[in-house]
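With one protein chain held back, the other chains of the complex are shown just where they sit.
Lettered A and B in written order, each chain numbered from 1.
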Amino acid sequence: MARDCVVHNKDFDRFLALLIEKHSVFGPSDNDGSNGFTRIETPEQIKLHRGVAHFSFKNFFFPQTEVLFSFDLASKKIDAANKETEDGKYDILIGLRPCDALAVDLLDQVFVVPDTKDVYYAERRSKTRIISFACNEPCATCFCESVGCAPDSEVGADVIIYVLKDRYIIRTVSQAGEELINGTGMHFDAASEKDRAEKEQMMTDAKSQLTRAFSVDELDDKLANFDASYWKQICQKCIGCGICTYFCPTCHCFDITDDTEGSQGRRIRTWDSCMYPLFTLHASGHNPRPTKKERMRQRIMHKFSYSMQQYGRRLCVGCGRCVVHCPVNLDLRAVIREITEAK
Amino acid sequence: MKRVQSELVENVSKLLRENKVGLFIGYQDGSLPLRTSPCFVTKHEDVQRLVWNSFCANNLSVYLKSVLPGLPANGRIGILCKGCDSRSLVNLIVEKQVKREDVVIIGISCPGVVNTDRLLAHLEGKKIVDVEENDEDIVVKFDGGEERFARRDYLYESCLNCAYPTPSVYDILIRVGKHSPKPVFPDPMINEFNKKSRTERWQIFEQELSRCIRCYACRNACPNCYCKECFAEQTKPRWFGLTNEHSDVFFYHVVRILHQAGRCVDCGACVRACPENINLRLFTRVLVDEVKERFGYEPGLSLNDSSLLATFSTDDKQEFMAEAD
Partner (left out) sequence: MSNPYVPMPAKIESIVIENEARDIKTFNLSLMNDTDKERFSFLPGQFAELSLLGIGECPIGIASSPTEGGCLLFTVKRAGFVTTQLHRAEVGDTIGIRGPFGNTYPLDLMEGKNVLIVGGGFAFTTLRATAKYILEGNNRNRFKDLTIVYGARNPGELIYKHELWEWEKAKDLKIYITVDKGDKGWKRREGFVPTVLKEIAPNSDSAVALVCGPPVMIKFTLPVLLEFGFAPETIFLSLEMRMKCGIGKCGRCNIGHKYVCKDGPVFSYAQLNELPQEY
């Protein structure tokens, strides 16, 4: 069912313009603010950076601040706004790298796949189509292949675009992606053997730039030892800020609080982090994770072990943002390597 | 630099061997180019990991603000302090968070720390192979060549006008280069900022903080922020919302920075930690200058200091209480 179409450089803006005309398009630009994406009005606005964008696109489906409902304290009336979807009109999230697209699929496991769905995430997700761009030039901090992703992974994307020298190959991955491409009304040449060969070569080159950061083969066994001695050393550098969790495209912990002003209020969901000491503090004063050792262990175990048991997937896509932004250069790759090599 | 590094390694090795400390906190090579990373050494075989170069940025005093897991049984910790780090440490001692006798301080009179991001931006993605340093320059060797940079051109802002590169307290001192700058008050950046109109200043304030994602890295990287329960996360009462909307973000920063009055030593750790490159110094330095002007006080210079805002003196200036806005 997957279709490979070719669009030449000179026609690519027209392709984008057609999407922009028919749908609401969001993607990375020069001025994303703290959202990580901008509403795209013209093709020129889309700015693809080398490797991963600064922010993940987590904010799109799982905003840092989300109003669950508003209320009136006098009448106790609750207003849970549900946005209506216009038939046939979608949101398009364009410009994700395969790691970020995979991350969306992983967050789906938490918010959408279980019987009890997160309504806010699920509704936004169901009316969004994802167009990703394969990676030609991974960054030095990328380690997607170490966690089972790849510069050309299609998981999570409806359409994936390969950027060749003077043209693009647009591959439809899902039925929704197929409909999206057909819906532009544009004529596409089918990709030829030559096109495919060039694409393969680019991907081979890209993959050769990635170094294997660690091997997950023995990780399950090693992490089964909850009381291993290395946790004391691993956590030492950590200063307990939330940068790694906030930049991580799959971290999904949140807090629910009530925000009031006078007699009006709203119940809001905001990002939270297991790295903060108060995250698990009981009202009684008891804290199951009293020091950063327990909290670091929880973070690593959740991403690499518990999630395997919960969803059959590891909640890490190898985007490297935690490595880039950690103020003390606590390198997750080194941590996992140390764990796999521990006796 | 290499001379300093071997002097450092020798000193630390001796401290560990003689059991003067059970743990030494310094820097090791980072896993990213032009970075170092905090290093915790307990065995003297591991001292070879310790480095000293122009990228030793982190304020290591931050690790003394709470009990470290894995603390040695004999309790004494050795720590490497640049000028700014030692002033943070002095403040922690003055505020009774750390006991002087529990730390052994190897001080380094620092020539300034290089802003890695700016240097990397200049290098435009070249693959770095090696770095060499001398008193003035840094030579970065990459695939296909090398480039020489004057250290002074790439220092962090907080280092540019640093008045106290030599630690204010130490047990052992390692000198790096010779320079004795004069304190500059008010800070030139703040001076320029204050010349702008009120509207302009507010706009800059808004613009800088619009990038804030409330990751609390600024707070956690600051040695002064050691509250077990930060006002930002208190529930009884809840002072303000947890959102990343403007009013909540402003509230957080304004209050946190006000809590630094008389305590901030302008080490720049908050600015370096911020993943959004928010110029937090624009706000913190205002307080540093204000405290100097009103009280003639600079924190972190003497172990005999009393905590400024916790101490009252009859000749404290009082005219601000009657000042017009």
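Methods note: contacts are C-beta pairs under 8 Å (C-beta built on N, C-alpha and C of every residue); 3 or more make two chains touch, one makes a residue touch a chain.
No experiment lies behind these values; they were computed from the predicted model shown.
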Full-complex contact with the absent chain, from A:Asp4, A:Asp32, A:Asp100 or A:Asp118: A:Asp118
Which residue of A:Leu73, A:Ala197 or A:Ala342 touches the chain not shown here: A:Leu73
Residues of chain B (touch criterion as defined above) contacting the omitted chain: 235-236, 238
Those residues of chain A which, in the complete complex, touch the missing chain: 68-69, 71, 73, 76, 78, 80, 110-111, 114, 116-120, 122-123, 226, 252-258, 260, 265, 267, 269, 272, 274, 279-284, 288-289, 294, 298, 301-302, 305-310
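Here, only the chains that are shown with their structure count from here on.
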Complex contact set, residues of chain B against chain A: 30-33, 35-38, 40, 58, 62-63, 67-70, 125, 127, 210-217, 219-221, 228-229, 233, 238, 241-245, 272-273, 275-276
Of chain A, residues touching chain B in the complex: 33-34, 50, 64-65, 140-141, 232-233, 235-237, 239-243, 246-247, 255, 257, 259, 268, 270, 276-278, 291-293, 323-325, 327-331, 333-334
